[in-house]
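Scroll down for the structure; my scribbles are underneath it.
Note that this complex is displayed minus one protein chain, with the remaining chains in position.
Order of writing sets the chain letters: A, B and C. Residues in each chain are counted from 1.
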Amino acid sequence: MSTLTALAQLEAIAAGRAVPVATVRHCHLSETPLVMIPLKLAGEAAAPLATMLGTDRNAPTLLVVPQPRNRDLRFGYAAELAKAVVEHVEAERGATETLEPSKDGEERFRYERAPQIIVPNRGSVGFLRLLGRSTRFRSTEGPWAVDPAVPMLGRWLTWFADRNDRPGSSVLLTLTETLRMHWATGQSSLEDGNLGALMGWIDPPEGMDGPSAAARAEDPVVSPPAGPATDPTFDNEVLAPAIAAFDESGGEPRAEERIRAAVASQLTPTWDLAWRALDLLRALPEGASVPRRWERDRDSFTYFHREFAESPPQAKLDDAVRAARRLHDLERSQESYEAQRAFDDPLVMAEQRLAGQAFGGVVTEAEPTRLDESGKRPKLRPYVRIRTEDPVRLDEGATVVNAARPGLKGKVVEIDGQDVLLELTGGMGRKLTPEPGVVPEPGQPVVFTSRTADSWGASKFPEREDTPWTHGGPPAEYEPADEDATEVWS
Amino acid sequence: MSTAVSSPAVEANRVVEAVLADLAKDHRGVVVDSPPGAGKSTLVVRAAAHLARAGERLMIVAQTNEQVDDLIDRIATDHPDLTIGRLSAAGYLASERVTAHASVRVALKADDIADRTIVIATAAKWATLTDGSWPWAIVDEAYQMRSDMLLRIAGRFERALFVGDPGQLDPFSTVEVERWAGLSWDPMRSAVSVLLAHNPGLPVHRLPVSWRLPASAAPVVSQAFYPFTGFRSGTGPQDRRLELGAGGMGTSYDRAVEEAAATGWALYELPARHTLRTDGEAVQATAALAVRMLQRGPVAHSERGEAPVGADRIAVGAAHRDQVAAIRLALGPYADDITVDTANRLQGREYDVTVVLHPLSGRRDATAFHLESGRLCVLASRHRHACLVVARAGIPELLDAHPSAEPVRLGVPVKFPDGWEANQAVLARLGEHRIRADS
Amino acid sequence: MIRDDDHTATDLSHLRGGETARNHDARTIAALTANPGCARRGVMDAAAVDKDAVARHLGFGAPFGQSQFAITRGNAFEAQVKADGCAELLALLRDGLGLDIPEVAYDDLESVGTESREVRHTRTRHLMARALESGEGTMFDHPLLRLDIAGQRAYLEPDVIAFQLGGRFHVVEVKSFAVVDGQAEPEQVAAAARQSAVYVLALRELVAGLGHDPERVSHEVFLVCPENFSNRPTATPVDVRPQLAVVRRQLARLTRAEDIARTMPDGLTFALDEGLPDAVRAVEARYAPECMSSCEMALFCRDEARACGATGTLGRPVRDELGGVDSVVTALDLARGVREPSEDMAETAEQLRVAARLRREALASAPAPAVPPRDTASPLVGVPAHGADVLERTA
Partner (left out) sequence: MSGSPGSSPDVLEERIAELRAAVRRAAAGGDRETARNLRAELRRAEQAWDEAVLGGDPATDSPAPAGAQGNVGGVARGLVPVREQVHQALTVLGVPAAPKLIGAVHGAFFPGEIPATRLTSLRRDEERSFRSAPYARPYYLCAALTADLLAPARGLLTVSTWPLRQRVVGPLSARVDFLTAAIRVAERAEHTDTGRDAGVQRLLWRFAATIPGAAGGTVGTDGAVEPAVVAEAARAELAVHSDADGRDRAAAARRAADALDDAALLFGGGLRVLPRRTGTGDGPGAGADTGDNTTTGAGASPGDTTNRRRR
């Protein structure tokens, strides 16, 4: 939260509809994303009730468990869901690029594309994660055998959910969070968590404004929640009688049909909203760093896909080394994601300017050929004076880079009221005169920031089998246990 | 058995002896909890010399370059016969405190100082080493080190002494991840907490006496932040005195300075108001109090004798970096000599007088950040003589309105003290030393 | 129901205006302790006003309600854990805490042959007294406890078990949310911890009243939940000391409600009549979005706060960023520079003006894209057409 976003929210109230807080799209959007809207049975950890999914907005697939407490029906559903997800994964691979071999001579590949799943909200991610956890250890043989697709589903869902933890990853996106990154509404973050209300502010239906559209979206009878939880009155008044009738009829198709119809009525509005939200996001121009981040997603996908057959299911818990590595990766991703967004988007950079960590203004004076001759050899050190209205909170000597061209580096020499004098130190070529057009000229608007885009290098960690005594020593290897296969599914 | 309560020095020494004795036993690790100013560095220096003289090569892990240099200076001064190697990263410029000692050699690579009895570096530097092993390590400020850092350096030593202050700020991360909550090896927990979770049998000692905090401060800090362990002041009420050499003009600043000099505490209270973090009035008052203290020619009388309190013995602390920047600006030329910093950076440092901008001053709502007990603990325990706190009125009401209703994660040990309780306790005490700002 | 003969000096029951008092239970008491300094809620709670009925009468009924699937699951799990003299719980306690084999005594404190709370409470006291003195008894189901809430006596009928181990009592709370790989939803655990803290407090008062050390009721409670995706129970210890401290402090604060009530106009009550809106508005609220999850009045207060353009409706972090400015209009005027800030707002105003300028500049540099036209083909709501593509069977 910043004053800038707070102000945007006030503007949204005044305008009666959402206002932008980003000028570019900061996530990748696939041509054919798999939109998934899962529902679960209330009171259970991860008992699926239904999922509406598909890559074609006009042809959703509806999977329903007519009696969520029946194990066979649940696993039948899981197998169907698995087929849909795995099919999407396989379809979204594209050609395989061969990259330069790694330093130790290993061959490296990258798939041209990667799958993308879109869900309505954070709760859906949590649910998919639990669904992944509850299916990936299932045995495909023995007395409790399940369809081979079921554990595959579990492993893929786990990969998607883990990837979602990573700042800047786009393989599993939640619509509420993605929309909030690009628009501010006149309601609190709590209310923005309701996809219908959020979309009501961003894109109110004809004849309505943001507040009235949001109010309508808060009535669960008119606007079903986006899941994974269903509305209690729907459960009590519609779903429960339908399931009871299904039980009584001994699983008659038409009783099942009634359940499907009831569940579809809860999912269809969200389905439509989700595609509409994607339209809105797609209309934004893509941020400059988005392809680079998507490349990391493709790398992760390529690796996971290629190793899939040879690897065991992901562990239930990270061991000490895995946890430390993962945290390190996440922190590095976070750092570079934040920096990249600011360089991609002047509205995000404005946050840094407001905080005094960056400043923008117009060049008033420039000495593009100034040399520093104090050392053995003269160095090119142009001076640039910038007039800014920003509240600069930088110390003299601070290192800054140009927002438009991060290669251009400089040092704050002095700050005198609204004037900042910079000494440029790098990114101007190797000669003693700068490349033409590199040193900003008087009259030119510029932005410099003290936050750089360079991410710190990867750190070293011990091998798993070298886990030190301070952390309990090497952990035991995972052995598949009957318990994992039998574990009653809620 | 003596009937009287033993003197602080005797009591403290008994604990140190016990720690040194434990080093000779078969424990893989020994933990020493040290409240503010309880002689942690002294213990590290003593333990280092003790181990070195027993013929052990040892490594010392500190958290910042500043701390590394401080330790080098102290060890080299007290024990000039011990050879010391300082491992450093490429951009490091050896400070005078380091270069002044002939026994110290600075190197980028461990191989270049393999002959040294003691090798010191920051944790980050140690983590770049992939081989080499020392029979002993001393890990300083171990509660401020994250457990993932310990994981990366633990392969370098066989046994270790961990020293730190459990009451100060916990390590933090820039990402919010819950997946490890409750795991005994959660990488976000402190090194000590993970160490003890996996090695519950390790001896844990507590240094019982704060040599820094005066008799006026030790009980407050002890009750608020160390409710279950506690400590006492090494000096009595008469041992420390802050005299003001110059007269005042009767302003509220003067009265606050006088109250602090006389009692060790002052709460400079501004009228209640909700403000931005960089509340101009509060920033102004904080800077003015520091300057006024200096102008009043303070002289510190203590067990160390009599000494004038210069600008270098005064520090100003705040919660946020923008507050620090604003206060520096308000101090003008004084900012060159008076230390102004955030709680995070003031950890482990000591001054005669501190001026603190209360983290909750002017806030409409209290967040977990502002309620974190460690933050207030650091700010309220840096001084040898007096601490002046600047705050807007209304903090008790603010606290009342924000009962802590934090989510609870299974398996995560409850953090004590609760920041909310600690804040109430400190405020109750400060309320007795309140000076209202002139309006 | 709070019995009328239990009135004390700080009674605010007249504020109910003859309406039925709300029955306090651990959940409502725990909710009291999460009150963010709201006078309205404080007074209504202290007077045991049925806030749900009030909100409904005002046309802002709270959308709280539970799915029968969740209720059924909760009841079934609890019944299962407690079945056959708590056989499953016993197995957990034996495995996890090394409870001795002879320790199997089970007393159902509800079995007194009457619904009377006094009788049941007396029996609870009696058996607890015996247990404290002789160590007799292991599991005590359905204790009926008492706690003073703002000077009024409230009965608590926890579905918990007080369990004695080594001379100390522990509260055992059965909840039906899952513990997966040792982790559970932190909000749900927090709610359970707050409720348990209320029971611990009430048990401690009972123990102290019997002349024993209240510390014999442990701050460590046991949360019994389904493990992973099964119905197998698992017990996890939870340290409720922080929650205890908050509950204690907040209960002590409740008596202040009396002072607030005194400022209400004479004769005003929360009776469900035409005077209700005035009565409710007479006591100031402190709305924050968090209220939505804990207070039945939240929708009314939100509407009120929005109507007067309070920045608090956007959430605490937003309000915090706006410094002291409470009103949306004022903040916007300051940002646009059309209002001269008072001295105390000068800094906020400056910050807002800079923010407004930076937003303007940034947006000017990259105009927002046109919103694509709505796909008119897809209907927004309604019962889907049966037999359409949507229903194409795949499962």
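Keep in mind that, in the parts below, contacts are C-beta pairs under 8 Å (C-beta built on N, C-alpha and C of every residue); 3 or more make two chains touch, one makes a residue touch a chain.
Note that the structure is a prediction, hence the values are computed from the model and not measured.
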item: Interface partners of the hidden chain - shown chains only, full complex considered; value: A, C
item: Omitted-chain contact residue, chosen from A:Pro101, A:Pro148 or A:Pro241; value: A:Pro241
item: Option from A:His28, A:His182 or A:Arg258 whose C-beta touches the chain left out; value: A:Arg258
item: Residue among C:Gly37, C:Pro63 or C:Pro237 touching the omitted chain; value: C:Pro63
item: Residues of chain C (touch criterion as defined above) contacting the omitted chain; value: 1, 23, 25, 27, 52, 56, 61, 63, 65, 71, 74-75, 78-79, 83-88, 90-91, 94, 101-102, 104-108, 110-119, 121-123, 125-126, 129, 136-138, 157, 159, 175-176, 382-383, 386
item: Sites on chain A contacted by the missing partner chain, in the whole complex; value: 143, 220-222, 231, 233-234, 236-238, 241, 245, 247-250, 254, 257-258, 265, 482
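In this section, only the chains that are shown with their structure count from here on.
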item: Distance from chain C to chain B - Cα centre to Cα centre, in angstrom; value: 38
item: Geometric centre distance via CA averages, chain C-chain A, whole Å; value: 32
item: Where chain A and chain B are represented by their mean Cα positions, the distance between them in whole Å; value: 38
item: Junction residues of chain A, two or more chains touched; value: 317
item: Chain C: positions in contact with at least two other chains; value: 182, 317, 320, 351
item: Of chain B, residues touching chain C in the complex; value: 178, 181-183, 273-276, 278-280, 362-365, 367, 397, 400-411, 413-414, 416, 418, 420-421
item: Chain B-touching residues of chain C, taken from the complex the two chains share; value: 33-37, 179, 182-184, 186-187, 189-190, 193-194, 223, 236, 238-239, 241-242, 245-246, 249-250, 253, 286, 288, 316-317, 319-320, 323-324, 344, 346-348, 351
item: Complex contacts: residues of chain A adjacent to chain C; value: 1-11, 13-14, 20, 23-24, 41-46, 57-65, 76-77, 80, 84, 130, 133-134, 186-191, 203, 205-206, 211, 220, 222-223, 230, 232-233, 235-236, 239-240, 257, 260-261, 264-265, 268-269, 272, 275-276, 279-280, 282-285, 316-317, 345-347, 349-350, 353-354, 360, 389-391, 487-490
